[in-house]
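Moving on to chain A:
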Amino acid sequence: MIRDYLLEEKLPLFWCAGCGNGIVLQALLRNIDRRGFTRENTVITTGIGCWGKADDYVTTNSFHGTHGRALPFSTGIKLANPSLNVFTLMGDGDGITIGGNHLIHAARRNVDLVAIMVNNLNYGMTGGQYSGTTPKHAITKTSPYGHVENGFDVCRVVQAAGAPFVARGTVFDVVQLDKLISKAIDHKGFSFVEVISPCPTHFGRSNKLGDAPKMMQWIKDNTVSREKAANMSAEELRGKFVTGIFEEREQEDYGTAYQKVIDRLRGEAAE
Partner candidate 1 sequence: MKTQKEITISGVGGQGMILCGTLIAEAAAVHEHKKATLSSEYGVETRGTFAKSDVIVSDEEIYFPDVTEPDLVVCLHPVAYARYAGKIGGALLLYNSDEVTPDEIVPGPQKGLAITKMAKELGNPQTANILTMGAIAGLTEVITPEGAKEAIRRFFKGKSDKVIALNEKAFDLGYGAGCGLREE
Partner candidate 2 sequence: MGEFRFMQGNEAMTEGAIAAGARFYAGYPITPSSEVAETSSIRLPQVGGLYVQMEDEIGSMAALIGASAAGKKAYTATSGPGLSLMAENLGVAVMGEIPCVLIDVQRSGPSTGLATKPAQGDVLQARWGTHGDHSVIVLSPSSVQDCFDLMVQAFNYSEQYRTPVIFLSDEIIGHLREQVIIKSPEELTIVERSEPTGDPAEYRPYDHSKGLAPLSHFGSPYVFKVNGSMHDEWGRPCARPDNADRIIRHLSEKIEAHAEDIAITRKYNMDDAEIVLICYGGAARSALSAMQKAREKGIKAGVLQLVTLWPVPEKDILAAMAQAKAVIVPELNLGQYIGEIEKRNARNIPVAGVNRIDGQPILPAQILEKIEEEAAK
């Protein structure tokens, strides 16, 4: 039961009304429950930020480290004990901004874990400043005249860095999100899921996107499936969230490859 994984005494969630984090947490815990993962064999690692508080609400093992470093903490945890099911939860500040270097190397290194990056297009916890995914022209607390930089297309970055499983969903389409997380768990190796989520308190307010339901509608209206996007021009795709699975291929993970080295050395020593 999903409630077995929820630390109910810590409820209510500290997230703002209309925040998408609860939807993602629920989708994750549903998947953990469906697999029958136990509190003992599961570790949830988080960074710092609104989504980085997710570990507060789980009954599994958890590791709440530093801003942007959740992936390297997870790398150590998984490599030290490969029997663990390791989930790394990051925001866009964590995942691609301060932790961008860790993200691309984690994708390349290919340690067997699931990384879920909730992208709400700004730094929510610190009050709505721009992040590495904030789109050009967007208004934030630190881009009051419109953002002059471009935001990352995170899935393309992670894909280019060599991750074997890369997908994007939204908190609007919970059925799809659930499936993407499920596939990420099934996939052996570094599995990355980006989730587009609203921040009505900051990004929504600053950019006059309306209240929570309106922002949900805004995400829905701007979501394009990968299949549909294939026939759209760059101009037509500007400001759109393309969802679906971008990468899904077999690739030997770090732990498996390294264990072969250990076994080979053991064999040579025994000879």
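Selection criteria: all candidates are chains of the complex that A comes from, given by their letters.
The criterion applied here is as follows: a contact is a pair of C-beta atoms (placed from the backbone, for glycine too) under 8 Å apart; a residue touches a chain by one contact, two chains touch by 3 or more; residues count from 1.
Treat the numbers as computed from the prediction; the structure is a model and nothing was measured.
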All of these sit in the same complex as chain A, but only one touches it there. Which of 1 or 2 is it? 2
Considering only the defined contacts, which chain A positions touch candidate 2 in the complex? 7, 10, 39-41, 43, 45, 53, 55-56, 59-66, 69, 71-81, 83-84, 101-102, 105, 109, 254, 258, 261-262, 265-266, 269
